[in-house]
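A single protein chain has been omitted; all remaining protein chains appear in their positions.
Now for chain A:
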């Protein structure tokens, strides 16, 4: 029987290297999802506060569906259903083609969709917190719609939305663990393999929990720093 410290060491006897590589995959997945999710979420929020009813309805359908479905169901639907549709479409062109889904990409798509559904609500309430005069002021000095958005609205929007987005990020970080179910070798998967091989189940799942706690602490330190630098730039009123 190997001692606990040997099990948790780096190298062929220990499992630390495997867990660390899993943690790296977790972080990579979350970081790769973030920009996509933020972009989609921003445009969904734009659609929701648009004056055009059809755009509002389309955006609301999106959030209703993807906030209402359990994350796991969304993941399975896309992971098992997505290839069926893709295969059907591709076989129209090349009848012999087969599709192989990469768990990382599938996880990234699903997490981005879920993240954007939640982030759009945050963006929407931030949009509502910005007075109409800001737009009007922008137009009055001759900025176009796009310029007003970029130079006047967005900087304020980011500041108001930041705390909400931080919550979205933390739940994104936790949701990455679900992708282990479809076989991505991230933290939980690696810990599970280690647990099964060594029979030290409690030990290795605790290690996985500790990894997630460390990630949460690190990201709250990082977001704290960003928050401080954002509030430094805020105009005095």
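By our rule, a residue touches a chain if its C-beta (ideal position, glycine included) is under 8 Å from a C-beta of that chain, and two chains touch if they have at least 3 such contacts; residues count from 1.
The criterion applied here is as follows: contacts and distances are computed from a predicted model.
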Choices "Protoheme IX farnesyltransferase", "Aspartyl/glutamyl-tRNA(Asn/Gln) amidotransferase subunit C", "ABC transporter permease" or "Cation acetate symporter" - which one is the UniProt name of the chain not shown: "ABC transporter permease"
Per the touch definition above, residue among A:58, A:153 or A:230 touching the missing chain: A:58
Positions on chain A contacted by the hidden chain, ascending: 47, 50-59, 61, 64-65, 68-74, 76-77, 80-81, 84, 170, 174-178, 180-181, 188, 192, 195, 200-203, 205-206, 208-209, 212-213, 216-217
